[in-house]
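Here's a structure for you.
The complex appears here without one of its protein chains, the remainder shown in place.
Let's look at chain A:
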Amino acid sequence: MADIVVDTKGLACPMPIVKAKKAMDGMQSGQTMEVLSTDKGSLNDFTAWVKQTGNELVSHEVENGVYKFLVKKL
């Protein structure tokens, strides 16, 4: 289980990453965050954002149109 879940379903760009960043800023190193998104563009954006901020994208999956990203703060 992730330490924190950020639900951005139904929100369009840039809100999913705006919300994820806000949550990430309050996390400790080693903690994980699960982000839920229905935005199709979010896969490429999340991958790039997590890399850019020096964190780790542990896993990602799509289920019934909902993208699930598990991010670990390093």
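Points worth noting:
Quick note on the criterion: contacts are C-beta pairs under 8 Å (C-beta built on N, C-alpha and C of every residue); 3 or more make two chains touch, one makes a residue touch a chain; residues count from 1.
What we mean here is this: contacts and distances are computed from a predicted model.
Not shown: a single chain whose UniProt protein name, out of "Rhodanese domain-containing protein", "Spore germination protein KA", "Response regulator transcription factor" or "Alpha-ketoacid dehydrogenase subunit beta", is "Rhodanese domain-containing protein".
Think of the hidden chain as still there; on chain A it touches residues 12-15, 17-18, 21, 40-41, 44-45, 47-49, 52.
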